[in-house]
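Heads up, the thing below is written out as structure tokens.
All protein chains but one are shown at their positions in the complex.
Up next, chain A:
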Amino acid sequence: MTQAVTQAPTAALECRDLAKTYYSTDPPTEVVGGIDLDVRQGEFLAVMGASGSGKSTLLYNLSGMDRPTGGRVLLEGRDLTSLDDREMSRVRLTRVGLVFQQAYFLRTLNVRDNILLPALKAASGKRQAAEAAARVDALMERFGIAHVGRHGITQVSGGQLQRASICRALVCEPSVLFADEPTGALNSSMTKEVMDALTDVHSGGATIVMVTHDPACAARADRVVFLRDGRIVDSREFGTWSGEEAGRREDDLITWLRKLGF
């Protein structure tokens, strides 16, 4: 078994000289090249950039879904790049939550069982399983989907499904929630539902890393980083979100993005 390098947790998430090159193409394609990034405890970070800039690749390498071809990723001070497959999957199960653009669910389970699944996987005893079930019910109540718990996944709306995704991502109380274009497949009212839910999660103290194309969604973040050709070219602090200054933050963000050629 590989030994994880443990350091004092100065940030929730760090990466140093992170690189990802795909060798299946000829010539090999470097999608992310030498990124250094720190995500503070409780920070809501948005990652923006044009299509193909490497946003999603960065997110999947930070979250432990994929393995970088260079550099290191430290989650709560633990070097993910040194973990084997089982240790990495344990990290994804207990320390990382993921929300995707498409709401991926198992058709064989109803909405509640889908949310409960990771918690039961992580539970080691009956008491923990019961606690997980209670946590699922509380989360579903909090995000307004308790009434569709027994529904099949084809019987609920896209917004409800994405909120169920957020519930599932939070059920094991992860240290960082990663969201890849969580509103990319939703209409405007469903987008608001989902972003309100994520803002709510963040206001509860969660650390969030979100990839998005949508400035209105990115405006909810404390900080936005901008990627071009696999490298961070600029970043901007916006401070804590409050609904009242939404319009101003969005205008500021758009102006900044225009300067970056977005």
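Simple rule for what comes next: a residue touches a chain if its C-beta (ideal position, glycine included) is under 8 Å from a C-beta of that chain, and two chains touch if they have at least 3 such contacts; residues count from 1.
The definition used in the following text is that contacts and distances are computed from a predicted model.
One chain of this complex is left out of the view, and of "Sarcosine oxidase subunit delta", "pH regulation protein F", "FtsX-like permease family protein" or "Glycine--tRNA ligase beta subunit", the protein name its UniProt record gives is "FtsX-like permease family protein". Residue-wise, the contact with the chain that is not shown comes from A:129, picked out of A:129, A:146 or A:260. When the omitted chain is restored, the residue from A:55, A:78 or A:92 that touches it is A:92. Note that of A:60, A:143 or A:226, the residue touching the chain absent from this view is A:60.
In the complete complex, the hidden chain is touched by one of A:109, A:146 or A:254, namely A:109. Those residues of chain A that touch the chain absent from the view are 56-57, 60, 65-67, 85-86, 88-94, 98, 100-102, 104-110, 112-113, 116-118, 120-126, 128-129, 150-152, 154-155, 168, 172.
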